[in-house]
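Quick one: the structure is below, questions incoming.
Other chains of the complex are left out, but the ones given are in their true place.
Labels for the chains are A, B and C, by order of writing; each one numbers its residues from 1.
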Amino acid sequence: ANQSSDAARVRVGYFPNITHAQALIGFADGTFARALGDDAKLDAKIFNAGPAAIEAMFAGQLDLAYIGPNPAINGYVKSKGAALRIIAGATSGGAVLVVRADAGIASAQDLRGKKIATPQIGNTQDVAARAWLIKQGFKLKEQGGDTQVVPTANPDILTLFRKKEIDAAWVPEPWGARLVHEANGKIFLDERELWTDGKFVTAHIIVSAKFLREHPARVEKFLSAHVELTQRINADPASAKQKLNAEIERLTGKPLPTQVLDDAWARQAITYDPIRASLIGSADAAFQLGFLGDAPPNLDGIYDLTLLNRVLQAKNLPAIK
Amino acid sequence: MKLEIRGVSKTFQSKRGSLTAFDPIDLDIREGEFVCLLGPSGCGKSTLLNIIAGLDKPTRGEVRVDGRVVTRAGTERVMIFQNAALFPWLNVFDNVKFGLNMIGVAKPERQIVARRYLQMVHLAEFERAFVHELSGGMKQRVAIARALALNPDILLMDEPFGALDAQTRDVLHDELQAIWSNTRKTIVFVTHNVREAVVLGDRVIVLSARPARIKQEFVIDLPRLRQIESYAVVDRARAISALLKEDTHASQRDVAANVLHELEAQMVGDDVL
Amino acid sequence: MLDQKNIARKIIFFVALIAAWQLLAASGIAPEYIFPSPVGVAQTLARGFANGTFLIGVATSLQRLLVGFAISAGAGVLLGLALGRIKLLDETVGALVLGLQALPSICWLPLAVLWFGLSESAILFVVVMGALLSITLATEAGIKNTPPLYLRAARNLGARGWKLYALVILPAALPAIITGMKLGWSFAWRSLMAAELLSASLSWGLGHLLSFGRDLNDMNQVVAVMLLIIAIGLVVDRALFAPLEARVRERWGLGAQ
C-alpha cells in the first residue's frame, strides 16, 4: 500500500457483531475501499463496546463509527455537541428481554424482585430495560426497591444465566438468540413491540464533527457505499448472512451457529434510516434515569442528514427527515 | 566429675567434602570449675561447646553430665553466645524471663527471679529498655542474667566478650568473677584473648589447629580477683601466647580458604532445627 | 517549627497544583470532556456524597478489601510458616506459589466469575489471589532468613514445640511479615480496583463507579472517584501500616528512616 498521510485516511470503528452488518460486509468485500477510491485509505478499528469507540473519537483517533444510540447521545451531550454528528442509520430492532425458562416468569409482574442483566450501564438496552421496568411499576434497587438491574458484560450474562444467578436479561442480538439456544432462555419480550411500527434504532453511523467539516466529500462517498450495502443486504439476505458470519469468524475466531444467526437476524432490520423518533425517546428515558446530567439533553443538531439525503437523491430514493 | 567429654569427635559433611573439626577429645571438668578454652580460629571450640550444650551432635564419642549422656539441649547447661543473642522483639525484662517461661515457672515467680538476676548484673533500671538501646556490654550482662535465671549447673560461654571495648571488658571480668564466686557454677569459657583466659580460668586448655586436639593445659592458681594488667597475669599470658603462636601462623595462611568455608557453613547452618 | 514549615510548603504546593490544573482546564487547550476541571470534579464529588453513591461505594470497596485482606493475611502467614519450615512442602507447593505469584490476580477474574458467579466471592477470590501469595512468600523468606542463632538461643533456653513457633520463629520474622503485609495490601487494593472495573456486581464499589464514569463518558466522575481511591489508599496506609511499622522498627531498632 502506498504511504498515505494522516489527512488521506478514513478511520472507521465497528464491532464484530451482526448489528454492524454493513460495516463487516463492506470492509470484507471492498465496497468502502472502492467507493473512496484513491481519495483516502481506509482504516478499520474493531471495538467491542460503544464507550470505547466514543473515547477513541474524543481522542481524535476515529473519524466514523457504527455505534448504538446511547453512547452516541452520551458523547454528544458530554461534549456539549462539539464532538460528533449522526449521519445515517444502520440497524433497527434486534433487542430482546430473555428470561430463564425455569425462573417461573410468566407475566411481567413475576419480574418483581428478580435480577435483570443488561450489557452495560447507560447503554441502549440498559436504558430500555430500566425505563420499561419502571413503567411496569417496579422500584429499582437504586431507588430503594427490590428489582435489580445488573450491568454485566454479554459473555458473563451467558455464564450467569447458565449458573441461574440472573433471571432475565435485556440484550442485543445475537446474545438473545444465544441465551435461548445455549442457556435455556425464553424470549419474553421483543423490544420491537414497544415502538411504533416496530422500528427503533439499534445502530447508526456517527462522524466526528471535525472530520465532517473538513472532509464532507469522503463522508459522502462512504455513505453512498453504506446505502448501497444496505440495499444489497436486503435484496439477498441469505448470502449477506453467509458473508457476515465468515467475517465474524475471521475477527473473533468463531462463527455464530446457524440457528443463532437465523433467529437473531429475523428480529432485526437493516436500514439507513436513523429513526430519529426512537433516539429522542431513548434520550428522554436516559435523562429520566439520571444518565445525562442535570439539564434535559439538547439534541438539536445531533443529526446531520444532508449528505445522506444527497446520496439518496442521487440514487432516486426518498429523503429522510 | 560434673562434665565428662569422652572421645568426642566431629566431622562436617558439606558439598565440598568432609571436614573434621576435631579428633577424639577427652576432657573432665569438676563441679564449680572455671575452664577456659583457647585455640586458633576454626579449630572447633564453638563446635565443642555446641555439642556440650546439646545443640549439635558429636560424630563419635559422648558427653556426660553428672554421669548421664547428653542427647539434647537442656536448661541445666546454658550457652551464652558471642553477640548475646538477645531477642530484639522482647524488652530486657522479657528476655530474662524467656527461659523461665519456657520451663513453666509461674508468672509471679518469673518476675521475682528475673528482677533478682537483673539486679545482680546492675541493670535493674533498664528492665523496660529495648535490646537495641543497650550498649554491647549491657547486652552481654542481660545475656548472663538470662542464662543465670535458669539456674543452670553449667554455663557455656562462647567468646562472650569478644566484641567489647577494653574498658567494658574489664568491668565484666570483675562482675563475672564475682558472680562465679557467689554461685559456684561450672563454667566452660571460650576466648581468643589469652589474658582474659588467665584472668578468669582455674584451668586454661589450649587446643591445636584443626583437627583440634588438646595441646596443653595450664592450671592458673593466682589469687582472685585478678586484674588484667597485673604482672602475674601478663607473665602467664606470655607463656601461653608463645604456645598459641605456633599454630596461629599455620591457620593465618588458611584465611582465604576459611572465609569460603564459613560462608558455606552459614548456608548449611540455615536448617539448624 | 520545622514541621509547620513543611506543612505550609505542602499546602502551597498542592494549592498551586490545583490552581494550575484549573487554569489549564479553563484555558481551553483541551475540551472539558477530555480534560476535566477541578471545579467540575468538586461538583461531582459533592453530588456523589449528597446522593450517597460515593459513600456506599467507599463502604463496599473497603469491606471487600478488609475481608479479602484478612483472609490473605491469616492464610498467608500460616502457609508461609509451613513453607519456611517444611522442606518437602517448600519444594512442591513452594514452586506452585512462586508460579502463581507471577500471574496478575486479575487474570483469575473470568474463572472466578464462572466459579462463583455474581456473588461477592468472585471479587474476593481475585483480591485474595492478589494478596495471599506475596504475604506467603514474605513470611517464608522472613522465616528462612531468621538468624539460626535465635533458634539456637531459644532451644538452649528450653523452647520447644508450639512455643518455639509462637514466641520465637514468628516474632523473629515479624518485620519481614509486616513488609509482606504492606505489599500484600497494595496488591489487594490494585486487584480489587481491577476486579471492580472488570466485573459486574450487585453492590457497587469504587471501581464500578469509575467504570460507570467511563461508560457514560463522564470524566468528572472518573477523576472524582480516582481522588477517592487515592484518599482511601493513603488513609489505610497511614492508619494501618505506618503505626505498626513504626512500632516494630522502634522495638527492633531498625534505623529511623
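Structure notes:
Simple rule for what comes next: contacts are C-beta pairs under 8 Å (C-beta built on N, C-alpha and C of every residue); 3 or more make two chains touch, one makes a residue touch a chain.
Everything numeric here is computed off the predicted structure, so don't read it as measured data.
In this file the complete complex is built from protein chains present as A x1, B x2, C x2, though only one of each kind is pictured.
Following the convention adopted for this analysis, only the chains that are shown with their structure count from here on.
Here the spacing of chain A and chain B, counted between their Cα centres, is 84 Å.
We define each chain's centre as the mean of its Cα atoms; on that basis chain A and chain C are separated by 39 Å. Taken residue by residue, chain B touches two or more other chains at no position, since every residue touches fewer. Contact residues of chain C toward chain B in the complex are 87, 144, 148-160, 163-164, 167-168, 171-172, 174, 250-253. Across the interface of their complex, chain A is touched by residues 31-34, 113-114, 117-119, 199-202, 212, 214-219 of chain C.
Taken in their complex, chain B has these residues touching chain C: 50, 53, 55, 73-75, 78-79, 81, 83, 85, 87-90, 98-99, 101-103, 130-133, 146-147, 150, 269-273.
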